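Note that one protein chain is taken out, while the other chains of the complex remain in position.
And now, subunit A:
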């Protein structure tokens, strides 16, 4: 992350505040900053979303675009599944250090995390639904995330944006026909319907998990750390929880030390509780974003990214 210099006095101030349950900007330990969510802003993508935690210019901003492509089956791949390919890129507009190859480590880490959460039965999306014709063709869903601004809590924002984008993804319908040869062999052919209105949403996207990241500061932990809090954090635990209250993925990051085991189990319990609230909040925001996108029509694709208050 962008390097931030924090003095020992500031560190002490923040730590003591967190142990009492109050943070620098007035939030309590488990409060998230204000989240703004917009969908359907990239007209050429099958699905897109942009999520910002915090205010414009002062928050973490992630833009996710989803594109679906048809791939031909190669021997060696699984015969009846599609696939999801993730890619996260941190734009140098977010921080000076991301120029050239500076963001590579962060990109790889976030890509792998997203990949681990999404690829597999725990993501809620059954990859078999993405198969068009077994052993012949399948859908590949490319998830491309672009991090435009980083001010702490990047994983959560990334997951919110990805979830919103996948929920709003529309796959074109595919017509599969079986044709018989002269020899009596049957061959299946598929045709992607070109009609932009004839689309179907991605099945299973409602079951996508949401992540909550807890940063340990002192003896307590906080949700949605700001830049300063992340600079003094001792250890970080990211938990992905699905709407069915199942834990889908866990990752511990953080450079200074490890978690005491009792804290880990406490965090897991809190994660399950907090994530249900977060999912509710997400649904509200997402519904508002979709309503706006539908109302806006053409307006949603232009101008809704930077020009308005967003």
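List of remarks:
Rule of thumb we're sticking to: a contact is a pair of C-beta atoms (placed from the backbone, for glycine too) under 8 Å apart; a residue touches a chain by one contact, two chains touch by 3 or more; residues count from 1.
In this text, contacts and distances are computed from a predicted model.
One subunit of the complex is not drawn; among "ATP synthase subunit a", "Ribosomal RNA-processing protein 43", "Exosome non-catalytic core component" or "Cell cycle control protein", its UniProt record names it "Exosome non-catalytic core component". Here the missing chain is touched by one residue of A:15, A:78 or A:91, and it is A:91. Listed residues A:12, A:25, A:80 or A:99: the one in touch with the omitted chain is A:99. Think of the hidden chain as still there; on subunit A it touches residues 2, 42-45, 48, 56-58, 63, 65-67, 69, 87, 89, 91-96, 99-101, 142, 144, 146, 148-149, 151, 301-303, 305-307.
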